[in-house]
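A single protein chain has been omitted from the complex, and every remaining protein chain is retained in its original position.
Coming up: chain A.
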Amino acid sequence: MNAFNLKSMKRELLLAGSIVVLIVGVGLRAPVFVTGASLANLLTDSTLLIMLALAQMLVIVTRGVDLSVASNLALSGMAAALLAAHNPGLPLPAIVLAAAALGLVLGLVNGYLIGYLDLPAIVVTLGTMSVYRGLVFVLSGGAWVSSHQMPADFIAFPLARLLGVTHLVWIAALAVLAAWYLAGHSRFGRDLFAIGNAPSSARYVGIPMAKRLLWTYGISGLVAGLCGYLWVARYAVAYTEIAYGFEFTVIAACVIGGINIAGGTGSVFGAVLGALFLAVIGNALPVVKVSPFWQSALTGAVILVAVLINARDRKKEGRQILPLHLDNHHSPVRSAA
């Protein structure tokens, strides 16, 4: 969190460096990849993953995990598509709000079960993942909603441009800002780090853990709901299998970004870079004429390398017996006062 402490940013800088090297390397093989249009396209492609990774980061920091994001996204997206298809007169903001609200409710269900009933996050979200995915089918009857059924402005919004940049990128930029404020500069966000670092201490100093967890999963759901609309509108189609398996990609982005799955550590910068890294790999493969079938294998290899590097870093940290805490005003577990 110490934005001006380069040492604490080493992992992020390393990752940013690898992204640049990757882009330049691919650019040398295929110059078309580093043209402005191609890079802008890459940025647009990465936005949904960035937003979902940011929300997932908040969840993982509390020692939790939200496996239901992709199903939530599919359900909210399908609801938005059906709403728009059946009520062509409805203004777009109403539809977006409806999708986000549905996502929020679905997330709060997770949050209630995990926070107030104190159930393990991985089991709860495994369950809701199945339920939400099944509800997409129930809602749509298994039918597709295709582009000609949706109103034109519904589809046009994500890729429409404002000041030369797509709406998707603007929304993602706002999400990054919001996450930066929330994680590093709000009481809520700091509490999440405290919960992840030392749950019993966090409870002891009076952090309302259940309430915090409720809203953390709520935020994750809200973002998934918003991304549900954006996904469906961007690809102009809604069907039961939307974003199937995407929850693992989101978690992978977080892991590559150096967010510790055991909770307590992680940065907004890291989550963004992790998502960007995966997006670069995905976009570079076809450009350098590697079969897209390699994408999954490469992603897996990258995740393994990333966790290996992170684990090595942590071991080094362990060797310092008496770390200096004097300048550490931004330590994650500061008192609740």
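To be clear about the criterion, a residue touches a chain if its C-beta (ideal position, glycine included) is under 8 Å from a C-beta of that chain, and two chains touch if they have at least 3 such contacts; residues count from 1.
Here, contacts and distances are computed from a predicted model.
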Checklist entry - According to its UniProt record, what is the protein name of the omitted chain, chosen from "Nitrous-oxide reductase", "Autoinducer 2 import system permease protein LsrD", "Electron transfer flavoprotein subunit beta" or "Hydrogenase"? => result "Autoinducer 2 import system permease protein LsrD"
Item to check | From A:Leu13, A:Ile122 or A:Ala143, residue that would touch the chain that is not displayed | outcome: A:Ile122
Checklist outcome for this item: Touching the hidden chain, out of A:Leu90, A:Leu159, A:Val287 or A:Val307, is A:Val307
Item to check | Touch list for chain A against the chain that is not drawn | outcome: 65, 113, 115-120, 122-124, 126-135, 137-138, 142, 208-211, 240, 248, 251-252, 255, 261-262, 291, 293-301, 303-304, 307-308, 311
